[in-house]
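The structure under discussion appears below in the form of structure tokens.
Only one protein chain is missing from this complex, and each of the others stays in its spot.
Entry: chain A
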Amino acid sequence: MEEETHTDAKIRAENGTGSSPRGPGCSLRHFACEQNLLSRPDGSASFLQGVAEKSRERLIRNTCEAVVLGTLHPRTSITVVLQVVSDAGSLLACCLNAACMALVDAGVPMRALFCGVACALDSDGTLVLDPTSKQEKEARAVLTFALDSVERKLLMSSTKGLYSDTELQQCLAAAQAASQHVFRFYRESLQRRYSKS
């Protein structure tokens, strides 16, 4: 007997105008989250072309597998469907956040929450968190990390470009600091949802 759980969560990483001020200490863009707004799953063909999508899928799947307590639901298949509504940079990080919120919305037991944070290193070594598409294209290196909520350990990392060991440590530290904001946002949005209903 197999039971399939489909959940869709829509997360938009909104890109403000070019001059939108970023908060002090942590420069993540504004983000919004709507949960459970589709009463029926999208169904239909998820046409995924190319090897890059396969590789991204694998990263997200392995991250989810590490946190989901699969042993509590034997002979069960959990399908996570991610639909890109718009891509304004930091796509993989946004997908990870969406996947985590969807799993929480579905009530799947997990050992920790996880969040995705992307950062870009430009040619003079300046670190930019949550880069826009333009910043990603011009950057020397783009690093995406998935961090867990319990001890901020590194669950997944996917990097593009050349960088040094010290730069990696800096990015990781910045990502760990930024993940606090993301987890606080998760908590607030869930509180809002459950206080209404």
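We take it that a contact is a pair of C-beta atoms (placed from the backbone, for glycine too) under 8 Å apart; a residue touches a chain by one contact, two chains touch by 3 or more; residues count from 1.
We adopt the following convention: contacts and distances are computed from a predicted model.
The UniProt record for the undisplayed chain lists the protein name "Exosome complex component RRP43", from the options "Trafficking protein particle complex subunit", "Exosome complex component RRP43", "Ribosomal protein/NADH dehydrogenase domain-containing protein" or "PAT complex subunit CCDC47". Only one of A:L91, A:V104, A:C119 or A:L143 touches the chain withheld from this view, namely A:L143. Contact with the undisplayed chain is limited, among A:Q135, A:S158 or A:Q180, to A:S158. Touching the omitted chain from chain A are residues 51-52, 54-55, 58-66, 143, 146-148, 151, 153-165, 168-169, 172-173.
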